[in-house]
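Only one protein chain is missing; all other protein chains are in place.
Up next, chain A:
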Amino acid sequence: VCFIPGGLDCSISFVSHVLGKVCVHGRQKEILGVLVPHLTDLTKSDCIWQRICWRLVECVPDRWMEAVVLGFVQGASGADVLSRLLGNLVVKNKKAQFVVTQKMLLLQYGHPTGVLQNLLGYLSLDSLRRALLLRVLQELLETWSSSSAVKHSPAEQQLYISKAILICLSHLKEPEIESCRQELLTSMMEGVKCHLDSSLPQLRRLGMVVAESISLKINTEGPVLKFEYEEDDETRELKSLLVQTPPFCVVPSFPDDDRSEKAPLVPESNEKPHTGAPMMADEELDAELDSDDDLTPYDMSEDKELKTKAPVYIRDCIEVLTGSRSEDMDKWEATVKALESLVRKNPAATREVSVELAKILLHLEEKTCIEGFVELRQRAQVAVLTTDPIPVAKYLTSQFYSLNYSLRQRMDILDVLVLAAQELSCPKFHGKTKHSGVQKPCIQLLPGSDSSKDWRRIVDERIKSKTRRFYMGQSHVELASRPNEFNSVAGHFFFPLIQHFDRPLTTFDLLGEDHLVLGRLVHTLAILMYLAVNTVAVTAMGKALLEFVWALRFHTDSYVRQGLLSCVSSLLLSVPTERILADMTEELLETQSWLGDVMEKDPDGDCRRLALQNLLLMENLKKKLEAVPS
């Protein structure tokens, strides 16, 4: 396509028509792939060409405008290029404005970051367009701070909007920020609240990063909002968006010099004392004769580090832990550290006082600063639970639904139940237990971790092992077979937890505000179900779980939904096929249609994947049934 310049009045509207028609038929890449580089070069310095280009796009009919604009935005190599090519199209043409300011930012979210940069950069480069930039920012912030959007839109869309907000912020100048400071502040406060409420850690982090960035921009002097979170690639990328290469956007870098080190005044060195005796400087003076030699040292071999001894009996431990004497802090510390091994070495003695010990441990608070206190306490609780499972499980599950416990304590109960169940169901080496996953995939329930990731890996491995029917070199050592200790207690762990979930208490409402605990509960039930494979109670557990899942299947929190889908997975994996098909056929069919729905329509990507896996597992079941000659 080439044009003849030079004083001729030519109308290029037919070219616009052609361009538009081609683009709307889906051939944007081909035609714009050739056109855009040409135009980029031509418009670099030539104003006439720029005007020609502007006329070109302006004349595209409205019904094809969207395709053309989209193509240009995607194809341009930089914000300034886009500016040269499109000019003030967005101001003059309503459709173009809609596409650029609404459709590409709020209704679509698949565009890469580069495209976002170009788009928003383009808006910022001209004073006429900057008004649009501000409006765009306001609308983005409205979406970001709306609680229903945070709850229901997919994570990818929320990431996209966050990126757009950060890029907008990076383009804003001081006077513009001044004018909308109050609105920025209000939206930030509302938005950060919705984001922190979410059960998914990724969304919480997104909220934190964006809020920090907004706060940075509007509070140029004074304290800035700062959250504590783990940095990862995503957060680093987001933060890098705040820095723009154009000169008018400068992000203040955190000053390193407030970490001023007070250097100690004098380093340790062997300096000569002012008496000037030369032999003072040397450490090895055994050869030197001086009057100290007639002071012969006594035997000091007994001089060792002072260690407080921990009590040797379980009942002594109980006394120390419940005692209120603040004097014996050393003893208290030593007791906490030694408790787990004592419990394991004295199972008979532990059984006598198991419930009391469990009660003490559940309420134990950190009195002094011990390293790893939370882990020590948890391991002690797991030890007590595995030594005397039935009474302690009864106690813990009843406390889960009691008044006046903190959310942290309730989640601790769930963690302890899972770890103990895992220990009981794994074959142990005689005398020793391996806590960290040597054998089958270990489910580490650390506070706040996203167990759905581990879960997917576990389900994947299980599926692999089932379909191929040989084990991938995991444990070649012949383990001494022992009776499954989880068999007799699985029901005691499982059923009390599932019983009262719909009964709200004054301080604890699983179906209401405390959906985070509900999510953890659902995941816990999934794991308990998984670990109950080969136990007698597994079928009854499966039926109860399926009913539970059915009741909650439309829950709004995606973390809960992920848990429910994990429940279905573990159910399908643990309950023997014959029992599933015999006792639960109708429920399974209903579940299948629900899973199909989830797979297509659920906004959360993880939920969709889990639903798909469940459907695959169900297919496998059917195939197995058909394979067996009946």
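Quick note on the criterion: contacts are C-beta pairs under 8 Å (C-beta built on N, C-alpha and C of every residue); 3 or more make two chains touch, one makes a residue touch a chain; residues count from 1.
Just so we're on the same page, contacts and distances are computed from a predicted model.
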Since a chain is absent, check the UniProt entry for it and pick the matching name: "GNB1L protein", "2-oxoisovalerate dehydrogenase subunit alpha", "Sorting nexin 4" or "Ribosomal RNA-processing protein 40".
"GNB1L protein"
Quick one: which of A:228, A:299 or A:586 touches the chain that's been left out?
A:299
In the full complex, chain A touches the hidden chain through residues 264-271, 273-275, 280, 285, 290-292, 294-300, 302-306
